[in-house]
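Complex shown without one protein chain; remaining protein chains in place.
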């Protein structure tokens, strides 16, 4: 199995060996695209995919994502970043250039309900999530078997609100030890402290089991049942310190009717949660998401 | 044009001439279906469509809708109702038998935005809404041309919150004069008083421009934009005295993204509102909806 | 793990202990529902769910599915069947009464692509597929690990068109040995002989990777790409001896665009295939499907 995981990672790195992604955010003004594309051309890069968005044609903010291919990018990226810094400065850009072959390290938090974990592992095995799954952290033992069968470390720690501080201290140590780039709350049912959240801005992806902002908070399926809605949904968002108020990445819904009781809603909901979370994580891993205020721009 | 309208109504009545619908709600117990179907059989009725639902197999409430065909139903319906009353009594039923050929009289309330009115008129002309459109009431003149071109009375009355009582007094007079069976608020932007609403329980159908309970209240598209949702929707519900809290009949959504500004959301939303409202009205006209507590059972 | 499987089956049987399902198909005439519901009432049964359909109000064919609960059904079912036979005869019914607690035995055929198998196993573990998974038959070894980890027999046999007869002879022996009630082709890429198919009428469920009748035959994703469609889909159907022409049980689609190459279409398609097949199998297991001519009536 270890060989399988190694194989998978090698495969990802190989097909992405010469690819990189440039993300830019700056005040809108004429000439940005001209300057950026001239820079890329001069550096021997071929643009594979390019998306842009301006909040407002008049005095708005400009966002750009370019995926490009450049022979020898792994060797020359440091030099390229240095050169780009001066372009960036003249346009007051916030920016990043990342190698597609440098896989992000994901740590998944999970509790007793395993459907989202299962989906992420399955999508990962299918080659749809280009990442290294560094570890799975859980306050229950239920996930251990499937996780360890894939040779991924499974880190168990009992958790509840009375021992939150101590638990988070250990979790933060693990996140550092396993060098987490992104944290996925795959139906981890514990609330995180502001300290924990602030330590990972726009790095914690949660799945909420309603089409937010409907049914913010606990027991959304029960409340959906009581309200008699004809649609149920799920929302993936970045975690902020406002509960269920972070920037929304993706949402989806399914149609339900009067015959569906709370149990049926949960069941239908699980399928939505699985696909919504998997899409959100995929887009994050591919650097397709820019957070702007409390909203996301998703270049998918 | 008058002849067109007459033709349409004649057509509806002709194809439904021998059809009727039985709606039943009662405590669940064995033998209900046996009793009802024996009654129908003895009265020469053939069941065309039958739907039932029990809130809970143990001690729940039972709901039934049967559409049946019986030769000479128009003549013998009074007699049938009399006979059914004793069946109904022994099961503590709330019930109704209605002739499909007795078209409900619809009064549509509209303001300046005409897309929902337009859709209802179009669906009515296409033969999808089996109703008599008795009148259109509006606080703006915008709808007059299209409404009068179909030979439907267009009743104009200025309205705003300062003169609500007087306006409603006139509207209630009109509703009586035009013998309204159902009132459709097709983006009528005025709030109705509790007196008005209480006078028509489960007879007023509204379209709300969000996937309730998200964005209860005013300006849902603006708030949807600000929250950065990835779906927008519309909800059709019966009006109660709790604003936007009445029993939901139908909902739908469309996918949006960061590029859609408030104007675009409104635009996309209009298409959803049109179809959601049209479906809800259609189901009401066909006696497919039973209200139970604050929820609907829709036998569609 | 064995204990898990036993536990699961025990759980299914327990919650369904007093439930049974009656399926009826006969020429339409007045009095059918009255007769059937009187029969159920006299046998102490409470109707939980009832669905009916008539192909044509005038001289059509009538279909009925009733799910009912009756204390002690497991003991008295033989007697009930005997009594019902005379009701059935007077209406020329084709009919069945099945105990919900008698789980159908499923044999899954799979090849190298495991996503559909995976989904079925996952849904089964989640309690959504009330069945006994008797065995998995495959012409590749890829599925062995996951299948055996759930303590389900994995039966490997090399297959190709040159040795079809011999292979099917062995498969038929296995189907008998493992007492298969239903066969699921979960992306089993071999064509079955007419002899094999005829031996299991309306018992073989296939998943086809297109929205049939578009792209009948091989390589649907490649052909979808070449035709430039904006939707791709999947279809689950009963297998007949006309390739891809059997009665359709369920279909679904996803939106795609010009950027999706064949690889991407396959990838998106896999998600559709998973859910479409899982729904079809679930409905079959719950006796919700009646085949009429080359079409299905699905009472879901």
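Some points to look at:
Labels for the chains are A, B and C, by order of writing; each one numbers its residues from 1.
Here is the rule we go by: contacts are C-beta pairs under 8 Å (C-beta built on N, C-alpha and C of every residue); 3 or more make two chains touch, one makes a residue touch a chain.
Quantities reported herein were computed from a predicted structural model and do not represent experimental measurements.
Although one chain is not drawn, the whole complex shows that of A:38, A:85 or A:163 it is A:38 that touches it.
Screening B:98, B:128, B:193 or B:294 for touch with the missing chain picks out B:128.
The residue touching the chain not shown here, chosen from B:61, B:105 or B:118, is B:118. If you put the hidden chain back, the residue from A:17, A:54 or A:98 that touches it is A:54.
Within the entire complex, the positions of subunit A that touch the omitted partner chain are 28-31, 33-34, 37-38, 40-41, 44-52, 54, 57, 69. Counting over the whole complex, subunit C has residues 53, 211-215, 227-231, 233, 247-253, 257-259, 294-298 touching the chain that is not drawn. The missing chain lies against subunit B, touching residues 115, 118, 122, 126, 128, 149, 267, 270-271, 275.
Just so it is clear, only the chains that are shown with their structure count from here on.
Subunit A and subunit C have Cα centroids lying 37 Å from one another.
None of the residues of subunit C touches two or more other chains.
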